[in-house]
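For this view, one protein chain was removed and the others were kept in their places.
Each chain carries a letter (A and B) given by its place in the written order, and its residues are counted from 1.
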Amino acid sequence: MPACAIEEAIDIKGYVEIDPEECKGCGLCVAACVQKVLSLSPQLNRYGYHPATNEEKPCNGCGLCFYACPEPGAIRVFKAID
Amino acid sequence: MSELKCIHGKADCFYEHYERKGEAQHQTHYCPGCGHGIAHKLLAESIDELGIRDRVILVSPVGCSVFLYYYFDVGNVQVAHGRAPAVATALKRAHPEAIVISYQGDGDLAAIGSAEILHAANRGENYTSIFINNAIYGMTGGQMAPTTLMGNRTTTTPFGRNVFNDGYPLHVSEVIATLEAPTYVERAALGNTKQILQAKKAIKKALETQMKGLGFSMVEILSPCPTIWKMDPVDAQKHVREGLAAVYPLGAKRDRTKEAEPRPAHIPAPALEELPRILKLDKGSDAAMPAHHETVDFRVKVAGFGGQGVLLLGQLLAEAGMDYGLEVSWLPSYGPEMRSGTSNCHVRLSNKPVDSPFVSSPNVLIALNEPSLRKFISTVEPGGLVFYNGTAIPADCVRADLRMHPIPFFAVADELGSTKVGNIVVLGALLSATGVLPLEVVDHALPRVVKAEKWIEIDRQALRRGASLLCPEVPVHV
Partner (left out) sequence: MPKQLIKGNEALVKGAVLAGCRAFYGYPITPANEIAESAAVYIPQAGGVFLQAESEVAAINMVYGGASAGVRTMTASSGPGMSLMCEGISYIAGAELPCVIANIMRGGPGLGNIAPEQSDYFQAVKGGGHGCYHALVLAPASAQEMCDLTFLGFDLADKYRNPVIVLADGCLGQMMEPVEFPTTPRAPRTPEWAVDGTAATRPNLISSIYLQPDDLEKHILKLEAKYKRAHVEETRWENYRTDDAELVFVGYGIVARILKSVVEKLRMQGIKAGLLRPITLYPFPAPELRRLAGQAQQFFVVEMSTGQMVEDVRLAVEGRRPVEFYGRCGGNIPTAEEIVEEVFAHV
């Protein structure tokens, strides 16, 4: 599995990585995110969807968005391990 | 400094790229917000976590999830609409070590395949059924499903589902749960993350049930179909939570996982050398008798009431003929008439290969009752022999060109102790009249036809008593 986009986690509990080309913009992850870090991007991906994005904001890595997402490979959730 | 570790990502059980979908494809074919993708992820994670990927055979249905095999890197079998439980049954029975999972929608499982799922469940087949219930036909474009809610408008219920026309939403899990055999049946939903995580638990438990050999397991999953429902994915998820779940209550409907006994282990197959014994191939004519060289062309019709031993008489004649080196055939009348009323059979004995096993113009007629005599007397070849169970041939059945022997065979048998051997008395008379076979050949064949030992001795007596009824005559015209 490829490494996280953010190589070093300084004061970060967690991070969500969304593949914009895999996302269909259904918004279920946005609705599931209790920390409200996710939103739908104003950009369109190559399939014509507004993909979900965290705008590179960190989160607590709870993983709720992952289970809400219907695409097998659209979301990866990272959590800080001491 | 802490390290970021990936805690949730694409399950190993999924292909990296969906080559079967098309080159370099990495997205599913499902609509945005479709529940299938979520259910796939739950199943894939469960397979990974249980470490069973190599053992899994996944049965793809017909419906939106027809292309399950695009995504799952497991053994895949795609099947006809509704038939997944039948296919899964045979896969599992062929390979009990495999983990067989069928995945079906509500049209597939609850409508066209309702018989298959009911009986697979009732047999307690040790496979896992994932049943996606979104209360609509998705792939075909939004027709009513058996699980469609009352009043819902679909393309085939344009004025709403009406109980008088369409009946009620089918509660599959509850129906299956009434059966004795199923081990674990739970209804879950994809209405929010909590429900989704509970659905995963249920899937995992179902798979564990199968792995332990405990029997049939099924997880029904209430799932959103935003496109056909014409809802935003978030609203569709809410409808699962509030609309579907209100009609289809969530939770375990049947859980015998604690008390169920594992299925008995598979009995290992016997060695190939055992087959002749198993198939009883060693039981047959041992060709101990001398080969027959005279010209023989016996076309025998045996007819009588059911219960008179018509078929057995014919079979014994054929068995003995075979032992004597003759070509033989035996053809019964069959069907309802063999269960009551009349019975007849055709027997041929020949020193040449038997062409037709039908005896349309017999040269020997054995008529064990009057209706049979009347029915067949006109078909007997001139010069032929007739054995009739009676004291005299009815006047209108007498033919001058035949040798006719009216004998009360069953009365003779009664003197021997049982009317049941009347047929054997006839055979004895036939053999003595024609000399076609020595009595000893019949003695030899008897144990293969008459299974109960106590009858064999009385049969041998009956044969000889029959033979004594007539002086040997010149063999029948050949």
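Note that a contact is a pair of C-beta atoms (placed from the backbone, for glycine too) under 8 Å apart; a residue touches a chain by one contact, two chains touch by 3 or more.
The shown structure was predicted, so the numbers you read here are calculated from the model rather than taken from an experiment.
K.L.:
Please identify which of the visible chains the hidden chain touches across the whole complex.
P.N.:
Checking the complete complex, the chain left out touches B.
K.L.:
So which of B:Leu50, B:Leu331, B:Ala411 or B:Ile456 would be touching the chain we can't see?
P.N.:
If we include the chain that is not displayed, B:Leu331 is the one touching it.
K.L.:
Out of B:His17, B:Arg93 or B:Lys194, which is the one that touches the chain we can't see?
P.N.:
B:Arg93
K.L.:
Which residue, B:Ala246, B:Leu281 or B:Ala452, contacts the hidden chain when the whole complex is considered?
P.N.:
B:Leu281
K.L.:
Footprint of the hidden chain on chain B, which residues?
P.N.:
Considering the whole complex, chain B reaches the absent chain at 20, 53-57, 60, 66-67, 69, 73-80, 83, 85-91, 93-95, 97-100, 115-116, 118-119, 267-270, 272, 275-276, 278-279, 281-287, 315, 318-319, 322, 327-332, 334-336, 354-358, 360-361, 448.
Going forward, only the chains that are shown with their structure count from here on.
K.L.:
With centres defined as the mean C-alpha position, give me the chain A-chain B separation in Å.
P.N.:
Those two chain centres are 52 Å apart.
K.L.:
Spell out the residues on chain A that touch chain B in their complex, using ranges where they run on.
P.N.:
1, 4, 6, 8-10, 12, 14-15, 21-22, 24-28, 31-32, 47, 49, 61, 63-64, 66-73, 75-82
K.L.:
Residues of chain B touching chain A in their complex?
P.N.:
So the residues of chain B in touch with chain A come to 1-11, 14, 26-28, 30-38, 40-42, 44, 71, 192-193, 196-197, 200, 226, 232-234, 237.
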